[in-house]
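Just one protein chain is left out here, and the rest sit where they should.
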Amino acid sequence: MRAIQYAAPSTVEDAVAILAEHGSDARMLAGGTDLIVQVREDARDTGVFVDAKKIPELMDLSVNADGSTTLGAAVPCHELYNNAQFAASYPAVVDAARIIGSTGIQGRASVGGNLCNSGPAGDTIPPLIVHSAVCNIAGPDGKRTVAVEDFCTAPGRNVLADGELLVSLTLPKPPAGSGSHYLRFIPRNEMDIAVVGAGASLVLDGESITAARISLGAVAPTPLFVQAAGDALIGLTADEDSFAVAADIARDAASPIDDMRGTIAHRKQLSYVLTQRALRGARAHAQGGSPTNGH
Amino acid sequence: MATVHIPTPMREATNGAARVEIEGATVREVVAGLEASYPGLGGRLVEDGQLRPGLSAFVDGANVGRRLRTRLQPESELFFVEALGGG
Amino acid sequence: MATEIQSGKVHVQTTINGESVDFLAEPRESLLEVLRDNLGLTGAKEGCNNGNCGACNVVMDGVLVNSCCVLSVEAAGASIETIEGVASPEGLHPLQQSFLENAALQCGVCTPGFIVAAKALLEENPDPTEYEVRWWLAGNLCRCTGYDKIVRAVLDAAERMRAEA
Partner (left out) sequence: MAVDTRVGQTIKHHDEEYKVIGTRPIRHDGLEKVTGEARYGSDINLPGQLHGKVLRSPHAHARIVSIDTSRAEALDGVRAVITSAAFPDPGDKLTGGGEAPGLPLKFKSANMLARGKVHYHGHAIAAVAAANPHVAAEALKLIDVEYEVLDPVLEVWDAMKSDAPVIIEDLYTARADGTTAEEPSNVAAEMLYEVGDVDAGFAEADLVVDREFTFGVVHQGYIETHNATAHWLKDGHLHVWCSSQGAFTIRQELADLLDHPITKIHVVPMEIGGGFGGKTTAYLEPLAALLSRQTGHPIKMAMDRADVLKATGPTPGGYVRVKLGVTNDGMITAGYANLAFDAGGYPGSVVGAGCRCVFAPYNMPNAKVEGFDVVVNKPKTHAYRAPGATHAEFASETVVDEICRTLDIDPVEFRLKNSAKEGDWQLAMPPYPRIGHIECMEAARDSAQWQTPLETAPGKKRGRGIASGFWFNIGFTSSVTAKLNSDGSVTLLEGSTDIGGTRTSIAMQFAETLGISVEDVDPIVADTDSVGQTDVTGGSRVTFATGLAAHNAANDMKDQIVEGLADLWDVAADSISHADGTFSANGKSATVGEAAGLLEEEGVFPIGKNTVTPTREGGAFAVHIADVEVDEETGKVEVLRYTAVQDAGVAIYPPYVEGQMQGGVVQGVGWALNEEYVYDDDGHLLNASLLDYRMPTALDVPNIETIIVEVPNPGHPYGVRGVGEVPIVPPPAAMANAIHDATGVRMSHLPMSPARVQAALAAEA
């Protein structure tokens, strides 16, 4: 590994100052499970590691007065599924947190880190999108917010400018009657990168769908928000026929590539199948059950 | 007389015979006998007085490796087989 | 106050297996490298160096981590438990005893990681199902045993520990 510098600021301001000073040579270090490995394997050239974990805002996990939740960018995955309130409100995010890497990875890896890594297959990104999460960004010019679906711009790239960091995510309070689910297809049952990932959220009024969001991972250069698939469900009954309609739209929206992890044909098929399964899971949640995170 | 089983690819030298009877008290003597009866055949089995690298001799079911001095019984059956490794 | 940017050799104070430990390390050195090469704690192994095999598992501030994915400097102020701290002066941990009795190791190179990971599991969930054991240990690769005897050993140890508790 190349020689690096390390800093552990205790305030967002200090972090911004260091990031601004070192420009593209500096990156925030949250769980490190991507960043350390990427620099070690020459997949990223970062000279200054700015540890996020001493900054209170980045380690914050709390419910706000309006019922929304603030998720600090460096909160590790294992804290999410051990937090009953968070798990009940944002099941799709927890579905993802439970399947990223191994138990040991989940002890360090964070949702914010996964988002900033901006991989097309990042497991937490479709769940954040279906929960309409918003990124809270701080930088030399102050703060700004960006919807998660607009955050990633290309594989490994995002809207963060030099000097900016992701402080936290705001997840709106889920409406009554809502449910969500995320699942991915991997050849093994754990320890893999999604060949395709699918997240769905539903808001039900009885059997009728009043709102829906669907997002796919690993089928485009960035995690894909398939707005049309969710919109098509509004007003329909939450049943297999409706889910098939959404799944068709999701499959058409997917524009995957052939790579070592999957083929175009398989990924198209999986986009359809996983959308259906994500919707079934979301329905189960909305109806008070819990979906099987089947593999 | 020992019975020698001739590997298929080498049967051209024995006019197609799959088995031949050769006199010899040791594997080495049988190989010499083979060469005498079927010129050129011995040379495919033995190089510089040693069994060719990668070959093993089996005498009456026992893998005697490259030990050409192995003694034979009058009714012995002799095979030449590629040596194996393993994981 | 501006934050110090550390480079070169950094002095790190930490706690390992209950004892206060100081070491000097470059920020690029991983916790795994420091444990093995600076501190002589070679029980944690490098199998992949990217978080995919679990052979380097240690517990850091109560959380199971892959020490190959932790920078040495991040250990400052932390409390770290390694395989070397699992047995007590009185004897082996029930998991270690169970691994021996259940023949749950072959080459043994993944064994420290499995035991550290399984100990973290049983501290969180003293009565896991077979599925929960397999799920928790999915990040620990073993190429020799086919996992069967490892899973049985963990369940066996859990039972013993519950009986003793």
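All chains are identified by letter, namely A, B and C, in their written order; residue positions are counted from 1 within each chain.
In this section, a residue touches a chain if its C-beta (ideal position, glycine included) is under 8 Å from a C-beta of that chain, and two chains touch if they have at least 3 such contacts.
Keep in mind that this is a model prediction, so the values were computed, not measured.
Participant: Can you list the shown chains that the omitted chain is in contact with?
Facilitator: Looking at the entire complex, the absent chain's contacts are A, B, C.
Participant: Extract the touching residues of chain B with respect to the undisplayed chain.
Facilitator: Residues touching the hidden chain, for chain B, are 7-10, 12, 43-45, 52-54, 58, 60-65, 77, 79, 81-87.
Participant: Give me the chain A residues in contact with the hidden chain, please.
Facilitator: So the residues of chain A touching the missing chain come out as 1-3, 41, 185, 187-193, 195, 259-263, 265-266, 269-270, 273, 295.
Participant: I need the residue numbers on chain C that touch the omitted chain, in ascending order.
Facilitator: These residues touch the chain not displayed: 26, 28-29, 36-37, 40-50, 52-53, 55, 82-84, 86-87, 92, 96, 98-103, 105-112, 115, 130, 133-135, 137-153, 155-156, 159-160.
The working rule: only the chains that are shown with their structure count from here on.
Participant: Can you tell me, using the touch rule above, whether these chains form a line, ring, star, complete graph or other shape?
Facilitator: Graph shape, chains as nodes and touching pairs as edges: none of the named types, so other.
Participant: Roughly how far is chain A from chain B, going centre to centre by Cα mean, in whole Å?
Facilitator: Each chain reduced to its C-alpha mean, chain A and chain B end up 69 Å apart.
Participant: How far is the middle of chain A from the middle of chain C, if each middle is the mean of its Cα atoms, in Å?
Facilitator: Taking the average C-alpha coordinate of chain A and of chain C, the gap between them is 28 Å.
Participant: Which of the residues in chain A end up touching chain C in this complex?
Facilitator: Result: residues 1-10, 14-15, 17-18, 29, 31-33, 36-37, 40-41, 48-49, 51, 53, 76, 78, 101-105, 107-108, 189-191 of chain A touch chain C.
Participant: In the complex of these two chains, what residues of chain C are touching chain A?
Facilitator: Interface residues on chain C, with respect to chain A: 1-7, 10, 26-28, 30, 49-52, 54, 57, 60, 63-66, 69-71, 73-74, 76, 117, 120-121, 135-140.
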